[in-house]
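A selection of the complex's chains, in situ.
Should a chain be cited, it is by its letter among A, B and C, assigned in written order, with residues numbered from 1 in that chain.
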Amino acid sequence: MSQKVAIGKLAILLASLSEDELNSFQSSFDEVNYCQGKVGSMNMQKVISAVETAAKRNGLIQEHLYRETHALYHAILEGIEGVTRGKPVIGEMSRTVGLRFSVVRGCPYHDSKEGEWLAVAFYGTIGAPVKGAEHETVGLGINHI
Amino acid sequence: MSQKVAIGKLAILLASLSEDELNSFQSSFDEVNYCQGKVGSMNMQKVISAVETAAKRNGLIQEHLYRETHALYHAILEGIEGVTRGKPVIGEMSRTVGLRFSVVRGCPYHDSKEGEWLAVAFYGTIGAPVKGAEHETVGLGINHI
Amino acid sequence: MSQKVAIGKLAILLASLSEDELNSFQSSFDEVNYCQGKVGSMNMQKVISAVETAAKRNGLIQEHLYRETHALYHAILEGIEGVTRGKPVIGEMSRTVGLRFSVVRGCPYHDSKEGEWLAVAFYGTIGAPVKGAEHETVGLGINHI
């Protein structure tokens, strides 16, 4: 891939690797800003809010700019499409998620005019609301900001 | 996560990391079978076929058993949901994909009665059929086999 | 169910039962008009056309009235949602269908002001384009006409 910084791959690694495993990738994170978080819920609104709150608290987006909220929201929703595989519904479909997530902001392209982009990644489990009755799930959303 | 082997995470790493980067995870792959491949197309049927062919050639599924083809097919489709974020259409929506993929087969759960499961992961780019006009994308599908 | 005539159930029986099996239901068909047909394809447009053509040839709808074509079209599409389970795509998703179908026109409700309705049913197989690598599928669409 001819991109300068693979913000999507970095987001996926932040969401899925342990701290130890992340060590060998540490230098890759120098060129981006990012945050990490966790959320478990049967309520999709809570999943969305958890990512939005983490991104704002960590300065990944400017809280009072709708433009940036809009960019983040669509990146979150695209990540949720991967997590829920086409049906962005959790509790109503009798399932629950336990997710780690990350938000990465950086300049993926060589041409500086391409500016900043956001990547939102999820990694965790989805399944019945019964301990152990679950399997892994992943999602990634990317948007210009 | 209380799973014994995170076949989904392994599949994502196989699809997104370079050979060098994969080295430090090598021991994790002892307990599973897997294959890797590449496909670039505006035609989703070709993407599906590329994964099915690789999985059969590498013995990940038994070619003449519909049961296993069925399990793989649904895992592929769930992975494609992440890649296409809810609209499993590529060329008709004027976009193209360049993907690395992996298929992992193993026993993710401690209880041996839970048997074997499949993970199918995609990592690469999706975008306009113009060089460079693309961003990263990821997908993961999991199924019992 | 308080309906006078279950046109949906009749459509499903017409699509899924053998001629012999249908014999014991024969009297139920006195109050409705219906036709039956078959179609096998990887192309959804051909599936839609097969039903439209059969319905017109058998006088189930008035060919030159868009109003009736429109009612039939949406009943067909709703039936296809069941057949394809949420993704109205066949060939592009590397699958093929072999279907029997029926169109039933009648007055399902006791109140005569509720007028005529259409039911379109499909029964058959969906699967990989390989003999035997397929399972059953069903779909039903209902619309006022």
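Note that a contact is a pair of C-beta atoms (placed from the backbone, for glycine too) under 8 Å apart; a residue touches a chain by one contact, two chains touch by 3 or more.
What you are looking at is a predicted structure, and each value in this text was computed from that prediction instead of being measured.
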item	value
Identical protein chains across the whole complex (3 displayed)	6
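Just so it is clear, only the chains that are shown with their structure count from here on.
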item	value
Rounded Å distance, subunit A centre to subunit B centre (Cα mean)	19
Centre-to-centre distance between subunit C and subunit A (centres being mean Cα positions), rounded to whole Å	43
Subunit B and subunit C, separation of their C-alpha mean positions in angstrom	36
Contacts with two or more other chains, residues of subunit C listed in rising order	87
Contact set on subunit A toward subunit B in their complex	1-3, 6-9, 12-13, 16, 21, 24-25, 78, 81-82, 85-86, 88, 98, 108-109, 117, 119, 121, 123-125, 132, 135-142
Residues of subunit B defined as touching subunit C within the complex	43-45, 48-49, 52, 66, 69-70, 73, 77, 88-89, 92
Subunit C residues within the subunit B interface of the complex	87, 89, 91-95, 127-128, 130, 132-135
